[in-house]
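For this view, one protein chain was removed and the others were kept in their places.
After this line comes subunit A, so read on.
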Amino acid sequence: MAATFFGEVVKAPCRAGTEEEEEDEEERRETPEDREVRRQLARKREVRLFRRQTKTSLEVALLEKYPCSKFIIAIGNNAVAFLSSFVMNSGVWEEVGCAKLWNEWCRTTDTTHLSPAEAFCVFYHLKSNPSVFLCQCTCYVAEDQQYQWLEKVFGSCPRKNMQVTILTCRHVTDYKTSESTSSLHSPFLKALKTQNFKEPPCCSLLEQPNIAHDLPAAVLSYCQVWGIPAVLYLCYTDVMKLDLVTVEAFKPILSSRSWKGLVKKYTRGNMSADGPACACRISPRAQRY
């Protein structure tokens, strides 16, 4: 319990999570109708993979259906915009699937023409080398859906001969440091890598006590546990909306050995704005430059 500034006593959130006793009490009092409602809600929250062109579900996990040597996953608007601008414009990519999910924060769209305002999670492979996969995910995948997303994408037989790269952003206020956050020059890049990822990362490693969570953490945990070489690049920024400066902060990754051949040499002049996320308006910070 805690008291607010106005003197009302409220139940304060617990650092140790949801009350065990409340869940037990709820389950004891549950009627068959309550159980049915919970089952239907669980069904509504299921993650499904399907092909938008044919409107058919994928019967097996994505990476069990197709062989994969490289998998790049962009989570969040800025990471998606970076891949659209620098990677997807360097080759011809074919859509192989789409994740459909619903939660309290978002619902993915079914339409074939994606707009930047909509939440989506689409998978592509490179036509010239179909073992190279890319995922662009702007939707929020909730805690109870992350494990399902992993099962639907990676399947139950983890492959150690592929390499996974995950790109995402966090707000700079999430970054813990003994310096004051006002002295940090954001955006900046930090990396976390699995034991089997032998290539040197393109930036310094994320220092303790900082951690990653949500879908990027779920993917990296999966890769660490099953021995898959993987790296997560976290961009700490003070602008979480689509922002050109934040997008460009991912550029050091273009010089990775494993990304050779995936990207053309870009200068600011010839940077294309194709791709669903880049068609959005640029943030006020970029307009000041």
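As a convention for this text, contacts are C-beta pairs under 8 Å (C-beta built on N, C-alpha and C of every residue); 3 or more make two chains touch, one makes a residue touch a chain; residues count from 1.
Just so we're on the same page, contacts and distances are computed from a predicted model.
Asker: One chain of this complex is missing from the view, so tell me which of "Proteasome assembly chaperone 2", "Septin", "Small ribosomal subunit protein uS10m" or "Regulator of G protein signaling 11" is its UniProt name.
Answerer: Choosing among "Proteasome assembly chaperone 2", "Septin", "Small ribosomal subunit protein uS10m" or "Regulator of G protein signaling 11", the correct UniProt name is "Proteasome assembly chaperone 2".
Asker: Given that one chain is not shown, which residue among A:V47, A:A81, A:L189 or A:A218 touches it?
Answerer: Touching the chain that is not displayed is residue A:A218.
Asker: I'm checking contacts with the chain that's been left out. Which of A:K127, A:K160, A:K176 or A:K264 qualifies?
Answerer: In the full complex, the listed residue that touches the missing chain is A:K176.
Asker: For subunit A, enumerate the residues touching the unshown chain of the complex.
Answerer: 1, 12, 14-21, 23-24, 27, 143-144, 146-148, 175-183, 192-195, 205-215, 217-218, 220-221, 224-226, 232
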